[in-house]
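Every protein chain but one is kept in place in this view of the complex.
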Amino acid sequence: MSRKGFLPLGDRMTEGQMPMHLPATALLRWLQRLAYRLGIRGRGLVIAVPYLWLLLFFLVPFAIVLKISLSEALIARPPYSPLFEWVEGMYLEIRVNFGNYLFLLDDSLYAVAYLNSLKIALISTLLCLLIGYPMAYAIATADPAWRSSLLMLIILPFWTSFLIRVYAWIGILKQNGLLNNLLINLGLIEEPLAILYSDLAVYIGITYSYLPFMILPLYATLERLDRSLLEAAADLGCRPFKAFLTITLPLSLPGILAGSLLVFIPAVGEFVIPELLGGPDTLMIGKVLWNEFFTNRDWPVASAVAIALLLFLVIPIMAFQYLQGRQQEARR
Amino acid sequence: MSRRLGGLLVPGVAGLMAVGWTTAGAQELNVYNWSDYIGETTLEDFVAETGVEVNYDVYDSNDVLEAKLLAGNSGYDVVVPTAQPHLARQIEAGIYMPLDLDRIPNAEGLDPILMERVQAADPDNQHAVIYQWGTNGFGYNRDMILERMPDAPVNSWDMIFNPEVVSQFEDCGVSVLDAATEVFPMALHYLGLDPNTESTDDLAQAEALMMSIRPYVKYFHSSQYINDLANGDTCLSVGWSGDVLQAAYRAEEAENGNDIHYVIPEEGTVVWFDMLAIPADAPNPVAAHDFINFVLRPDVMAGITNYVAYANAVPASLEMVDPEIAEDTRVFPSQEVLERLFVTRVVSPRFERERTRAWTRIRTGQ
Partner (left out) sequence: MSQPNRRQTKLEPWQDPNEEPYVRIDGVTKKFGDFTAVDDISLNIYRGELFALLGGSGCGKTTLLRMLAGFEQPTEGHIYIDGVDMSEIPPYERPVNMMFQSYALFPHMTVEQNVGFGLRQDRVPGPELRHRVDEALELVKLGHLKRRKPHQLSGGQRQRVALARSLVKRPKLLLLDEPLAALDRKLREETQFELVNIQEQVGITFVMVTHDQEEAMTMSTRIAVMDAGWLVQLGTPAEIYEYPRSKFVAEFIGQVNLFEGLVVEDQADHVLIQSEATGSDLHISHAGSVPVGTRVWVAVRPEKMALSLEPPGVEQNVARGTVDEIAYLGNLSIYLVRLESGTIVRVTSPNLTRVTEMPITWEDDVYITWPNYAGVVITQ
């Protein structure tokens, strides 16, 4: 791959403008013709779409970030050294710098931020599960006529901007906010509680924001659950609560897992919620990444942090899910 | 200048708008400025006078602006970076085009002393002109402070950096700007060290100083304090001059009994300049020059200063500025005070990283 072939693409992709230069229909037609020439037709085309999607919106950006993470920071535009360079017009020089990764090991900040992010994400996921499970269960067992309305209520908050919803929590949690005023008026507390700008506020924010991601997959598994299994359990002498523990809970494990991953993964990298609701001592990897990128202007280290996050977190989870999928396939 | 996190939305919005600009005609201008940092009618007047269509977009931190400029093809015609260290570094990275002063006759009216001050960032004033300037200081709630400490040294950095003093105000709320680049130079200066030092020993001393006052700080934030100070939720906030004055005006308007004062500490502090500059890849450089020329016109500049309560560098505008602001030494410091002010400079990336790291330790208490 020549430098000319690769870099311009990369540069354009970083601004997200490349596809916008071409009218969408022309692009689509061009892709169709390309697919046809490559012998991808009909069914193959349908299957190719998700792969193309993955390639375009995951692998290519990933490759760009990986490339930046292997370069060196410069005061230039863009602010990092090129990975490939033509020397004297004939030698292709590839300069790979692993220093950014070694640097992450050097400073305890990154490890501490990773661990803290894991902790916050884990606790938030558990909270989501504790709150989301009864809700999903209630919806799944509700009268079918009601279910879609109840689901609608779960999805409804998505219709307002995420940022506005998080801002709303500032109004609720702040010193003289709704919650404190309510509690003081009820005579439950004398002094306002300092919830805003603390880890507690971050837990509340993440749990609130990601709750639908927990409820929806849980609902899907619980709704599919064969009701006759619970009847069979009752018939065999099992009381309702024990039947829940021995039948419903183990069988909803795929939903619990899917929901937990959907909450956990974005919560680890969450930036906005801790920034808005968290205190100065709320240290999460998202903030560290922000600092690397914006304050230190060190794109290579910022990229290395991002890649490391992916390696340490997403890959084990993906592998786990892959194995799970295989297991389920075997069950069919 | 309100450096609020609400600006998080801005990159997304701007990204979408950028599409249109790449193919747009000449009669357009894309301005990217700090939020709450322009006169009430400035844009309307410019449109009325020139017929150029203005797309106005705001940000809340130099870092966001710089990230976009470094990525290239930002699509903006006029931006407003702070002279030191951001503009200086951006000029080094080759982000700006030299200004064509023939197209900006009103630049003649800029205060030459102030323009000389920014030459450290922009040699020979080639790339930028001063838009507004101000100081870093602190605001305090007079009644709350005096109630707790009748002999409080309200004109000194001791209010913030002396643990024995600041600890008295822990219960009524102390806030500090959340920016290493802003706070460290002040802490170093308080310690009698070079605010632009690159010595890690100096940095360690400043960090120790910050750590000693850390227990009494309610939060680190760069915009929240405006409201909190005005509402009496905090009583002592390190902040930017215009923002603290804004808090004072708000408290006055609300008549909530909070008497807010802004202090330029007597030990001296950071002075900063926000500059008008044109990116080298600006799509509409002609309109950009026209806009800068328009803004520097004394009557236009007076309108801006009247609204944002920051100082400008166009002396001829002062006779049109509201006397309450023009004569306010907290906005336009006296010559004597001016001499005690200093600018921050670009530090090496290595030191920058150390400083950010130290700041993270201070923030998180780790």
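Residue numbering begins at 1 within each chain, and the chains themselves are lettered A and B in the order written.
Going forward, a residue touches a chain if its C-beta (ideal position, glycine included) is under 8 Å from a C-beta of that chain, and two chains touch if they have at least 3 such contacts.
What you see is a predicted model; the values in this text were computed from it and never measured.
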item: Interface partners of the hidden chain - shown chains only, full complex considered; value: A
item: Identified contact with the non-displayed chain, of A:Ile94, A:Leu229, A:Leu245 or A:Leu311; value: A:Leu229
item: Selected from A:Ile247, A:Met284 or A:Leu309 as touching the chain missing from the view; value: A:Ile247
item: Among A:Cys238, A:Leu257, A:Val272 or A:Val314, residue touching the chain not depicted; value: A:Cys238
item: For chain A, the residues touching the chain missing from this view; value: 226, 228-229, 231-240, 242, 247, 250-251, 331-332
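By definition in this document, only the chains that are shown with their structure count from here on.
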item: Inter-centroid spacing, chain B versus chain A (mean Cα positions, whole Å); value: 34
item: Contacting residues of chain A [partner chain B, same complex]; value: 11, 14-17, 20-21, 73, 75-79, 107, 109, 112, 163, 174-176, 197, 272, 275-276, 279-283, 288, 291, 293-299
item: Of chain B, residues touching chain A in the complex; value: 5, 8-9, 15, 18-19, 22, 61, 63-64, 66-67, 69-73, 89, 92-95, 178, 180-181, 217-221, 231, 233, 349, 352-353, 356-357, 360-361, 363-366
